[in-house]
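Below is one structure; the comments refer to it alone.
Yeah, one chain of the complex is gone here, protein chain that is, but the others are all in their spots.
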Amino acid sequence: MRTALALGAIAIVLCAVPFVGLPAFYESFLYLLLSAIVLATSWNLLSGYSGYFSFGHGAFFGVGVYTTAALTGKLGWNFLWTLPLAALAAMVLGVALGAVVFRVRALRGELFALLTLAITFVLATIALNAVDGGPGIMVNADIPKLAPTASGVLYLLMLAAAALTLWTAYAMFHSRFGTGLFAIHDDEDVAEVMGVPTYRFKLAAFAISCALAGLAGGIHAIFVSYVTVAETFSIALAVNVVLMSALGGTRHWLGPAVGAVAITVLLYAFTSGQAAVIGRALTGLILIIVIVAMPAGILGQILKRFRTKTAPVRLPRSEESMQKAVRHSSEPILLVRGVAKAFKGIQALAGVDLEVRRGEILGLVGPNGSGKSTLINVVSGHYAVDGGSIRFEGEELVGKPAHRIARAGIARTYQIPRPFPQLTVLQNIALPPMFGQVVMDRASAEREAWRWLEFTNLADKAHRYPGELNLHQRKFLELARALASRPKLLFLDEVLSGLTPAEMDGALRLIRAIRDQGATIVFVEHVMRAVMELTDRVAVLTYGKAIAEGVPGEVMRHPDVVSAYLGAAHV
Amino acid sequence: MYEVAGVAVNYGAAAAVSDVNLRIDAGELVVVVGPNGAGKSTLINAMAGVHPVASGRLAVDGQDITREPPHRFCDRGIAIVPEGRRLFVNLTVRENLELGSYRAEARRARGDSLKRVCALFPVLGERMDAPAGALSGGQQQMVAIGRALMARPRFLLLDEPSLGLSPMIVQDMFRAVREINAGGVAVLLVEQNIAAALGLARRAYVLDEGRIAAEGEPANLLSRPEIQKAYLGT
Partner (left out) sequence: MPSATLLGQSVLSGVFIGALYGLLGLGLSLSWGMLRQVNLAHFALAFLGAYVTFQLAAVAKVDPFVTLAITAPAFFALGMALHWFFLRFSVTLLNTLLVTFGITSIIEAGIQWYWTADFHRMENAYAAVRWKLGPLFLSLTDVVTLGFALALAVGTWAVLRFTDLGKAIRATTEDAPIAAAFGVNEKLLGYLVSGLAAAVAAVAGLCLALNHTLAPVQIYAWMGVVFAAVMMGGLGRPIGPLVAGIVIGVSEAITMAVTNPTWAPLVSFSLLIAILLLRPARFS
């Protein structure tokens, strides 16, 4: 309630500005401030949240500018109608680009940045030759009398755009869409395996980001009233939005706005000739200092300081019964036939046949390099297979994207834990329920996560970051995260290695409890004691093939298995 | 003599190796066996300077080398054949070998060393100018061993050289290792293929969960129940 009142008051104050009778200079300055907020915040929606740094924001801004300039300046349309079109044009372009680019796995990081930079130059050239013709476009628009001055009206328009942008950023930040993007930022491949539809999310974020930039561009065309390619498609805008967001903090929805205000004030505090030069130098210096000293940005650093270290609020325990009847049935939940996978000349899997029965704990063992982790990777969709079939509950998994496989009810842990480093433990565990078999909203997902936090004894670490945990805790985090989506089939990849005997006992108890709740578990291990104690059946892999499958006591005494492990005496 | 005293090595936040004592005497062939996850690779990497030591002492001929910068370890006569080979795949076989003799003393003897390596692994002679990444697994292993030999080491550290190789190639490779040792180079061999490895050495260590679990003559070790349990669980 209080926040609503406060927001309302702020809104009234901001809307009243044009009526106060400020000199035009200040109205223009405020307009530019709001414009910077819109551009920086919209840029951050894709680039800050998901980590795909775009250097092409200027291109989409420019598309918006030129759409309005062409429609109003050349064709005489009422400019208000051109604004949604400006946004639409930019968005369509963004979607077209993203549809192609986001499919290419290798185009991340600095490559994406350069591609988007190149787009800016291409669009600028097209705009110059096809639309503008060289001398620029005069945009004489009829500005409705919403405020005493023209600049006041534009201020109000940009205020509306800023409000829309900030609200969008806020909503995304608090939704599962935003969480998915942050997961993509930290580790896209793992996010995909946990169920996040990475391609769709990136495309959506890009589309929204471009649309908002286009909107700002449309308004800007009226503001400057004389539009040229050189001014519009300058690289300065592309870099400034990066600066503003980095300065304010890319991981928070309000960060870019903070940075935008800071930099705009800085740049416009120096208005005369010589001072502008100093202003640029100063901006450069500040950027360097901030990147080095405050990698999280101004807002990010402040938030870190004030992060609540008080005891986390305990949400009510789920009333659901934790005991489910264990159904050992003879029909397999997973059927692997002839699966092959090669990497650069090494045949990691050479035709694996394996059967996993519902409700069992199957041990998957074999010497180093025999293909155990690779098998998990292909079943979970982390890698594509070269050949063979994988049927889960009757459905073929080969060819399905990893996030669909997660949705179907398969989860896995990673041998070397891969938590999302910039999400808290709680957020890490809450992610799979949001994207798993039953799609939950954030609140429900966090409740679910609490359950698993308690199950794995990590409850007191809920608001810490994975980097602060020791190996044992990180392995349990992996476990909790895999369990949180209530998978039907769970792959555990060496969860026990590196644990002390005492920790190991706890882990074994945990795994038994998981099975008792109805999950089927495939358990890759080297610690033989664990394998013998825990598994119902064991399958042995060597050189990418399964050579034995059966009861542990018998399998491990089988001569082929013994020689696979101890090796034959050759010398 | 290469002496490892009370050495602990961390891998990330965990202790991969804790309180290991072992030694290699000049000209000896010593084997370190142990199940996966025991810390063998971490130990060898630490002994070659590839991985930092958390505590303890590494000493060559009495000189403490624990805190030396990584690029100085080879000057002490230590050379490594890393797990997974870790060849410079974009460089040719010849360039890989030449890099093995990067350090000044080895560089002077480069021509001679090259001849010796080609005599040991004749098949390499034909593939000198091929990019290292194009060779088969077994050939790559030969290049890796050759690269280490080019450094004219006194102590050769081999980390699971048989990994991913077919039994016949493993045979050839172990034969080469024997020859190298016969030439006066001390060898520390880390192996998963326990039976083959034990046939080579007169002294062996068993590493389990980051500690030395047993030491002694190979024949005795293979029959001990704790080895069987550690490897097979039976």
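To keep things simple, chains are lettered A and B as they appear, and every chain counts its residues starting from 1.
Assume a residue touches a chain if its C-beta (ideal position, glycine included) is under 8 Å from a C-beta of that chain, and two chains touch if they have at least 3 such contacts.
Here the structure is a predicted model, which is why all the values come from computation and not from measurement.
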Chain not shown: contacting residue from B:9, B:31 or B:80: B:80
Selected from A:171, A:291 or A:513 as touching the chain missing from the view: A:291
Option from A:40, A:63, A:101 or A:352 whose C-beta touches the chain left out: A:101
Interface with the undisplayed chain - residues on chain A: 53, 100-101, 104, 106-107, 109-111, 113-115, 117-119, 121-122, 124-126, 128-129, 134, 235-236, 239, 242-243, 246, 274, 277-278, 280-281, 283-288, 291-292, 295
Footprint left on chain B by the chain that the document does not show: 48-51, 69-75, 79-80, 82, 86, 88-91, 95, 98-100, 102-103, 107, 147, 151
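Rule of thumb we're sticking to: only the chains that are shown with their structure count from here on.
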Whole-Å separation of chain centres (CA-atom averages), chain A against chain B: 42
Chain B-touching residues of chain A, taken from the complex the two chains share: 344-346, 367-369, 469-472, 474, 494, 497-498, 526-529, 531-532, 552-553, 556-557, 561-563, 565-571
For the chain B and chain A complex, residues of the former touching the latter: 12-14, 16, 35-37, 133, 136-137, 160, 162-164, 167, 170-171, 174-175, 178, 192-200, 222, 229-234
